[in-house]
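Got a structure for you, written out below as structure tokens; questions coming shortly.
The other protein chains are all here in position, but one chain of the complex has been omitted.
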Amino acid sequence: MFFFASSIALILIGLYAVLVKRNIMKMVIGLSIMDTGVNILIISLGFIRGKTAPIINAKDLLVRTSSKVVDPVPQALVLTAIVIGVAVTAAALSIVMLMYSKKKSLEIEEYKELKW
Amino acid sequence: MGVKIFYAFIALIGGIAYGLLLGGISRKITARMQNRRGPTVFQNFIDVWKLFRKKTAISHGVMFYLAPIFRLLGGAGTFLLVPIVVGNFYLSNFSFGGDLIVIMYFMVMGCLGMALGAAESGHPHAPIGVTRGLAQMAGQELPFIISVVVLMIVDKTTSVEGIVMAQQGGILHWHIFTYPFAAIAAFISLLGMMTSYPFEIVMAPQEIAIGPPTEFSSTFLSYMFSGRSVFAVAKYVLFMDLFLGGATNLLWAFLKTFLIFLWPLFITDVFPRFKLEQSVSFFWTWPTLIGLIDLLRIYIVR
Amino acid sequence: MILEYFMILLLLLMVGLAIYAVETKDLLASVIAAGFVSLVASIVYLYLQAPDVAMTEAAIGAGLTTLIFIIAIRKTERRER
Amino acid sequence: MRKWIAITFLLILGFFMLRIAGAFPFGENTWKVARQYVKNVTEEKWWVAEHYVDKGIKENRGSNLVTSIVVNYRGFDTLGEVTVLFLAATALAFLLSSCTCFRKYERIEASLILKTASDTLYPLLILFGAYIFIHGHLTPGGGFQGGTVIASAVMLMLLAHFSFHPNHEVLSVTEGLAGIVFAAIGLAGLIWGRSFLANNILPLGHWNRLFSAGVIPLIYIAIGFKVGSELSGLITDMFKVTKEE
Partner (left out) sequence: MVNPILIIAITLASAFFIGILQVYSKLWAKVFFFLVLIFDFVAAGANFYGFLSGKITSPILVKIGGFPPPIGINLFVGKAEAAMGFLIFTITLLGAYHLARRGIPEPQGKAMVLFLLLSLGAAGITFTGDFFNLFVFIEITSIAAYGLVASAKTEKSLEAAFKYMVIGSISSTFILLGVVFLYKATGSLNMLDIAKKVKTFPLTPVFSLISLVFFAGLLIELEVFPINGWALDVYQGADPVVVAVLTGAAVKAFYLIFIKAGGYLALPSFFQLSLIFGGGTYLVSQFLAWRQRDVRRLLGYSSVAQLGLLILSAGFFLNNSLPSSSRHFIALAIVLFVFNHSFAKSSLFLLVDNVETREMEGWKGILKRNPLFKFIFSTSVFSITGVPPFPGFWAKLLLIFAIPKEYAWVVGLILLGAVAEIVYYFRFYRIASDGEGEKVKKNLASPLAASLILITGGGVAWSMFSGYMGIMFNSLIIVFLMVAAAIYIFGFSKPLQWTASLVLLGYGIYRFLPSMKANLHGFFLALVFFGGAILLFATYPTSKRLSWSFYPAYLVVIFSLVGIALSTSWLNLFVYWELMSWSSFLLVNMGKKAKRAAWIYAIFSSAGAYSMLAGIYLLPKLSISKIGVTGVLIPVLLITGFLVKMATSPLHIWARDAYGESPDEFTPLLSGIMSKIGVFGSALVFLYVIANISSGPALRYGLAWLGVLTAFFMTLLAVFQEDLKKLLAYSSVGQVGYILLGLAIATPLGWNAALYHTVDHFIFKGLLFVAAAGIIYRVGTSYLPHMGGLIRRMPLTFLAVLIAIISLAGIPPMAGFAGKWLLYSALIEKQWVFITVVAFLASTLAFLYCFKILHTVFLGQLQDENKNAREVPFPIAAAETILLVATVAIGAFPRLLLDPINKVLNKIPGMKNSGLFYEKTLGAVSKLGHWNALFLMVFTVGSFIFALIFFALTSARVREVKQLDVGYAGEVPRQVEDLHFGYDLYAHFRRTVKWLIYPLVSKIWKGIYEWTGTFAEVLRRFYTGNINTYAAYVILISILILHFFAGGK
């Protein structure tokens, strides 16, 4: 339960940065923290107490495997999600850098040209 | 039919003569009230004859040329469509040709013809007079319409003969007594129709030289005079039919129309002239309100 | 059991680091704190029997992400106004 | 003010999320729990993970089940994932290509220690990365992790040597070819095997051997190359954009 709470806390902290911080770099950092939180949440959803990692490197694991290892699917999903996260971050950073090169500022106040 | 046309023609001549005579009488009375001797009662005959005999006339175009004819047609036509003595084959004229609605619209024809002729003359006073006339007509029509509608609805007919028939059976059945407010409204509106004081702005003899007909002269003017006279008579007859129970014979007809003729005369010299907007406003307030009393009455009673 | 308490401690540390990352005015410090969050997360993954994920998180989340952040901050500016 | 409104919103959101997550008790085998709710279970494999876990070895011979899932059962996801990374690298290169107007900063010449160490570590790191993705089906780690390690080697060189500049052309081609190989293996499955990305075009081999698990190691190697070159290119792109004097 504590794992859930703290991973959700990470998500919320990340969102908090998006909602409140006026610096666009900070917002991207917030998004990346949020990603981490999501990933922890997913992994902890797949965790089963007293079971081992889904790597079948010992003979005794070959029989009745399902009662011996944790759920591997969330792990596979998170693997994908992490890579996607870094991809998004890279894309976001390139946009942020380009934005900075135009206005020499990272403040959100400068980027309210499009509205209404 | 031929007989009918013949008698109608006789009646028309009589009507014109009667109209001219009444005009003369009115001039005489006015003069007497102003302590003048005034012209003879036949002055109008003399004028028409004089104008008729003029050698040359000025014309401004086709419509101008046709205007007197339209004027005469309007007056005479109205006169001929109104039954003078209802039920009398000879004196009911062509009233089979149409009823009150026809008459009301036919009355406009003369005015329109004259207006077009006058307008073609190119004289700015003519259209000024015409527009005034039309605007005043819009004013005076309202009370008149109200009273006419009252009559048509209570008598459940649109035919003049029918309205006259509905008033038979004694003097108290006359609409002037059964629907006095409608009658008052109509009679006030008659003042406007006759363009007599205080609603004389249309002709405005002093300022715009008798208004619409300002460019007409000689023969044209004589026709217009005739037309105007017979038109006046037609209106008197119409009012007689609508409000005074019509006439059972010619004598009554003369008497009643003469009475109606006297009514504007009494008013004529008492009031100053209204400006146009005043006259329209006047017509749209007092007589209309008076007429509305009877309208409301029949609306509620029905 | 002791391991579980240790994990709780780590999670608390992680949340604290995340709060620091969000609240500090120094973007570089913020990025490094975020990287530490990922690093702590990879330890947590190990506990949760996910060695693959732990490895990925350490390499990508803590390493690469932090690196590109640092590059971006060096190209832009370090202080948050 | 804004802060507190945001915190309120977020706490409410957190409450909802916790409520959802709390429905699945932490650390317990919800597979069994959930089965009780289901009215008529006729299928044996109600829970797909059971299939992966129980049949994974039989079907793929890869001892790392996560790798089996990532590369084979859900290999299509991984193809997408590779694409996402490729896309990010492309987008970054696309956006930063024409941009030459960043803040100047002082380049400090790296110390001798760093230079020497990185020269030594560079081949080792690349080797290590290759090891990781080659053994992806046996041990934790795989193409992504290995690729990242390779990229970190490149980064080390970039930091150490002012003039180091990986050949962009080579990176692009490697990246592209690796991607094409992945897709081609998939298509080969379509042509010669059961289906797209099917793992029956090569012999599966034996459990816990290096040459086993059919196409899985091939794919992971391709991914390793791809990720390595992609991330190297990405880092180089970000590193090299600077104001031209």
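In this document, chain identifiers A, B, C and D correspond to the written order of the chains, with residue numbering beginning at 1 in each.
We take it that a residue touches a chain if its C-beta (ideal position, glycine included) is under 8 Å from a C-beta of that chain, and two chains touch if they have at least 3 such contacts.
Remember, predicted model here, so these are calculated numbers, not experimental data.
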Which displayed chains the unshown chain touches: A, B, D
Option touching the unshown chain, where B:Val48, B:Met63, B:Val164 or B:Ile290 are the choices: B:Met63
Residue touching the undisplayed chain, where the options are D:Ala110, D:Leu159 or D:Leu187: D:Leu187
Missing-chain contacts mapped onto chain B: 52, 54-63, 65-66, 68-70, 72-73, 76-77, 80, 94, 96-102, 105-106, 108-109, 112, 115-116, 119-124, 127-128, 130-132, 134-135, 137-139, 141-142, 145-146, 148-150, 152-153, 156-159, 162, 209, 214-215, 218-220, 223, 275-277, 280-281, 284, 295, 298-299, 302
Positions on chain D where the hidden chain makes contact: 2, 5-6, 9-10, 12-13, 16-17, 19-21, 23-24, 30-31, 34, 37-40, 45-49, 51-52, 72-77, 79-81, 83-84, 86-88, 90-91, 93-95, 97-99, 168-169, 172-173, 175-180, 183-184, 186-187, 189-190, 193-200
Footprint left on chain A by the chain that the document does not show: 11, 15, 18-22, 24, 27, 31, 34-35, 38, 41-42, 45, 73-74, 77, 80-81, 84, 87-88, 91-92, 95-96, 98-99, 102-103, 108, 111-116
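As a working rule, only the chains that are shown with their structure count from here on.
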Pair joined by the larger number of C-beta contacts - A-D, C-D: A-D
Where chain C and chain D are represented by their mean Cα positions, the distance between them in whole Å: 19
Sequence positions of chain A contacting 2 or more other chains: 2-3, 9, 16, 44, 47, 53-55, 69, 75, 79, 82-83, 86, 90, 93, 97, 100
Of chain A, residues touching chain D in the complex: 1-5, 8-9, 11-12, 15-16, 19-20, 41, 44-45, 47-49, 53-57, 62, 64-66, 69, 71-73, 75-76, 79-80, 82-84, 86-88, 90-91, 93-95, 97-98, 100-101
Residue numbers on chain C that touch chain A, as the complex places them: 7-8, 11-12, 14-15, 18-19, 21-22, 27, 30-31, 34, 37-38, 41, 44-45, 48-53, 56-57, 60-61, 64-65, 68-69, 72-73, 75-77, 80-81
Sites on chain D touched by chain C in the complex: 64, 66-67, 102-103, 105, 140-142, 144-145, 148-149, 151-152, 155, 231, 234-235, 238-239, 241-242
